[in-house]
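Taking it in order: structure first as structure tokens, then the write-up.
For this depiction, one protein chain was excluded, whereas all remaining protein chains were kept in their positions.
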Amino acid sequence: MDFGLTEQQKLIRDGARTYLREVCPGAYVRSMQRHPTGCPAEVWRKLSDMGWTGMLVPEDYGGAGLGLVEMGLVLEEMGAVAFPGPFFETAVIGTSALSLAGDERQKSSYLRRIADGSLTVSLAVQERDPAWQPSAIKCAADRRDEDWALSGEKLFVGDGTSAGLFIVAAADRSVSQAEAAVTLFLVPRETPGVRIGERWLTVDHDHQTGITFEAVEVGPDSVLGKVGGGWPTLRRLFLIGAAMKAVEMAGGARRVLEMTAEYARKREQFGKPIGGFQAVAHMVAEMAIYVESARNIAYQAIWRLAQGHDAAQEVALAKVWANEACVRTAELAHQSHGAIGFTQEHDLQIYTRRALAGRVTYGDSRDHRDAALASIHL
Amino acid sequence: MDFGLTEQQKLIRDGARTYLREVCPGAYVRSMQRHPTGCPAEVWRKLSDMGWTGMLVPEDYGGAGLGLVEMGLVLEEMGAVAFPGPFFETAVIGTSALSLAGDERQKSSYLRRIADGSLTVSLAVQERDPAWQPSAIKCAADRRDEDWALSGEKLFVGDGTSAGLFIVAAADRSVSQAEAAVTLFLVPRETPGVRIGERWLTVDHDHQTGITFEAVEVGPDSVLGKVGGGWPTLRRLFLIGAAMKAVEMAGGARRVLEMTAEYARKREQFGKPIGGFQAVAHMVAEMAIYVESARNIAYQAIWRLAQGHDAAQEVALAKVWANEACVRTAELAHQSHGAIGFTQEHDLQIYTRRALAGRVTYGDSRDHRDAALASIHL
Amino acid sequence: MRFEFTLAEEAFRSQLLTWIGATLPPDYDSAADDSDDAQWKLTLRLRRELAGRGWLTLAWPKEYGGMGASPMTQLIFNEEMAFQRVPGRDAFGARMLAPTLMVHGTEEQRRRFLPSVARGEVQWCQGYSEPNSGSDLASLQTRAVDDGAEFVVNGTKIWTSLAHRADWIFLLARTDPEASKHKGISFLLCDMKTPGITVRPIINMAGEHHFNQITFEDVRVPKDQLVGGINQGWYVATTLLDFERSGIDYVTAARRVIADLAEYARSEPGSNGQRLADDGEFRARFALLAAEAEAARLLAYEVAWLQGQETLPTREASMSKVMGTRLMNKVTDFGLELLGAYGQLDRGSDAAKLRGRILRSRFECIAWTIFAGTNEIQKNIIAIRGLGLPRNY
Partner (left out) sequence: MRFEFTLAEEAFRSQLLTWIGATLPPDYDSAADDSDDAQWKLTLRLRRELAGRGWLTLAWPKEYGGMGASPMTQLIFNEEMAFQRVPGRDAFGARMLAPTLMVHGTEEQRRRFLPSVARGEVQWCQGYSEPNSGSDLASLQTRAVDDGAEFVVNGTKIWTSLAHRADWIFLLARTDPEASKHKGISFLLCDMKTPGITVRPIINMAGEHHFNQITFEDVRVPKDQLVGGINQGWYVATTLLDFERSGIDYVTAARRVIADLAEYARSEPGSNGQRLADDGEFRARFALLAAEAEAARLLAYEVAWLQGQETLPTREASMSKVMGTRLMNKVTDFGLELLGAYGQLDRGSDAAKLRGRILRSRFECIAWTIFAGTNEIQKNIIAIRGLGLPRNY
């Protein structure tokens, strides 16, 4: 067991912390709520220049070739400043999808563009029944000679209103077994028949929407991975997404703890700092337990994924615990802050919203239940 | 709405409180743990003399002819002193069973003896699968001409080691519909073939055991109510038992609150009473909320039963909340008391044990779930 | 003991429900609130209707033009209005200020201020909290200096609901800075149009405008707008506080959310063709919440009953507030879990379930465990005033 970081990892974390704190105060988060992508071009270029968008991209394709742990350190810091925008979907999920299943041409074309900051990607999987199960994928992929026609709808598409490339999970209706029916398609935004909905109003002010596919014709070169082989890739992306979301959530909770401890040290009532009342002090202590434990368990999941293990159990345990710990932390923070904490001008609510969003992103606790139970043979 | 008591009810409550506090200190409870019935003959006689064993018995049969609310007041006080013995099974359940379903001869014979203190009764319903459902009753009632032969076993028989008369639920194997198969039988303890097990070691040091029926022959006059009509009676007894157990539990929790508040006022650490620390004060406040709310909801259920309503929903809500509130109250009390609270010599643990027993007596929260959900149309 | 309402009470409830059914617009979006201008218009319209029926002043004594209804009838009114989410009630004027004036006001003050409240024509707001005086309200620093016929008020009030819509404010100000902190405070009535008053909006985390910060700069308040005598303000303000904490609004809001969620669970298909209503986890959680809601409701009923017995239910009111506000947080959070991915959709998203109302409510009730005395303050009251524990702060 080693809970420490290598020197390189410390550099990455410190660099991320320094940059993100500077670029992303609460005012930035607020202004991005109205921005069409959630990230201005100049910031995105900077993320690319620092090697973050290409952090998981192999060096052969212009990336840094780093691993999930290093990415986790960046995401933890992004969580700590509630950094908005398409980074997660593009640099974590999009990159992982292409690395896992892309052919040489696809990698060469898309991964390079992710690394150089010219492409954002979004995973379009969930539908009306948002369960992360093969049977919930109803969007149809019908063969038309060599080509495919995609028909159906996708909901909860992260960065759906802005991404340049969609990774779309669709089911071949001629295949009866649900899992074997799933194929992934790379569908550029401007493909005819792709109808992108209005930006949704969401708890995290992010850029989700629904997308309709009206007999969208795509060629065989759009297939990501094998025909009928989409589910194993999706499952892996689900695990990566959940583990990385967990560490991002833990980063947010850590900041909430810092914010609350600071407030408890400074805010005075009855002639002393409110942190000097046990009711408040013990709430802060409970938050600290949640934060520390959520962080550890997230990194365990990430580390095991980074080692190439299946890690479904560790990921499930991490996400289930993050879901619980981070929402409870937010509640305790509000109770400690009193009225000021639920004003729009205070940053706390930004984190509260994000914790509620994180709880249902890349699996809520029900989506992860069976895998978590496998750890105790249930 | 009226949360108050009539003058007569106040007299009953005050009388019960005065007598029970006197007769039943912690030392009495402890000594009764080793007593064969949990109640010495002289105390039982006194309960009879005061009219308590016959409180629910109609005046025609030598009782006081009072109602469930009055009985609830006595039980609340019994809960408050953790009064042990066969009172609940006999005076509440046995009496109700006979009043609900007994014929004139049965009432005349048994109710009189309950009122005069010469008979204790016990309900034998639960088996290996202790669910309160008709299908869980496997103990067989086979017709033999006019008579019946009972074969099977009963578990969780309250006061099983001491009761004089068992009310046994058995199923006619020739009837396929589970509910219609159930008939209740009055089986005196000394009936041949009734094999009473060793007294169990239970959380509440009560007098439960298992009973085996080996082709126990009983005559038609042993049938309580109609043949095949046992389930509606049992269901009503289940509701009465649950509501009355809820108020008994609330009485126990009330005493735990008093005990803890007193301790918090007196016990000093760091130069002041521990109740002057918010960590303790707020635990005590939480307990007060549990106690007051559990008491109210129990009386609502009892009052509605007393009015003759079905009250399944109100009873279920009361028992589910009592189960939660009283166990949480015990936990908070222990944390407030520190080490002294979990010694055998301290009374707190008596109540903790009893709360844990109460939680699974006359239905745990799962047994009451569907009825509770009916209140919100689920 | 009686766990049902009287025939007269039930008749009143029916009458009220009939009126609600007839009055509430069919397209009424109960996820809207008074921060919305259209909704506010509806609020004012319904308030005048309520006034016309005498229901705005239901519990006022008949001598002041009220209906002299019992606290239990008032509770029924509040419960149904809250359950049906009907706007129009007037917490600050009719329920808080008016009873205060009846007890502590002069005859002239009552004649001057009560009729307009009774007609639903004047909006009041409440100036208690200050930026540095929240839980420790008595430390408030807003000054009111005697200047002959008037007080001159300087200071800042915060968290003032509806200040931006209010005509008048009742406020606490320090009139004797030398006295111990509870004893130098006075209770003043002030026209919001008085020069020197600035109202700054505070937008809440749901993006709504309920709260405001008010600054007073040399605001002149005529002395006949002092209520209850100089330096008696703490006493004036707190004698009626308990009556604001019956808790029925909190628990009723929670019960309504439970009802909405139950309907959703019945009607929505879950995954794998199983209705959410048939899911074991949700059934267990619903059952416990239903039980807690029923227990909390009875606690609020008990408070109203005790009020009817002419006792001051301090302890019970605090219990009811803690239990009801916490329950609302539990049920709305449960609701978000029940909704799963849909739980993140806010009002206005086309894919949102239940019009995004659960998320709105989740945000809204975060404030409830804090306002009107934080739940920690309530627990102190229960422990100290209710159970005789020593002071802990």
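Which chain is which? They are A, B and C, in the order written, and residues in each are numbered from 1.
Simple rule for what comes next: a residue touches a chain if its C-beta (ideal position, glycine included) is under 8 Å from a C-beta of that chain, and two chains touch if they have at least 3 such contacts.
Quick caveat: nothing in here was measured; it's all calculated off a predicted structure.
For the chain excluded from display, the touched partners among the shown chains of the whole complex are A, B, C.
Screening C:P115, C:G229, C:G280 or C:G348 for touch with the missing chain picks out C:G280. Among A:I93, A:A181 or A:A325, only A:A325 touches the chain that is left out of the view.
Annotation for subunit A: contacts to the undisplayed chain at residues 1-6, 9, 69, 257, 261, 264-265, 272-273, 275-278, 281-282, 284-286, 288-289, 292-294, 296-297, 299-300, 303-304, 314, 316-318, 320-321, 324-325, 365-366, 368-369, 372-373, 375-378.
Residues of subunit B in touch with the missing chain: 126, 129-131, 133, 135-136, 155-156, 197-198, 200-204, 208, 210, 268-271, 274, 277-280, 327, 331, 334-335, 338-339, 341-345, 349, 352-353, 356-357, 359-361, 364-366.
For subunit C, the residues touching the absent chain in the complete assembly are 279-284.
Heads up, the rule we're going with is that only the chains that are shown with their structure count from here on.
Farthest chain from subunit A (centres taken as the mean of C-alpha atoms): B.
Averaging C-alpha coordinates per chain places the centre of subunit B 41 Å away from that of subunit C.
If you average the Cα atoms of subunit A and of subunit B, the two centres end up 53 Å apart. Taken residue by residue, subunit C touches two or more other chains at 376, 379, 392-393, whereas all remaining positions touch fewer.
Shared contact sites, meaning residues of subunit A that touch two or more other chains, fall at 277-279.
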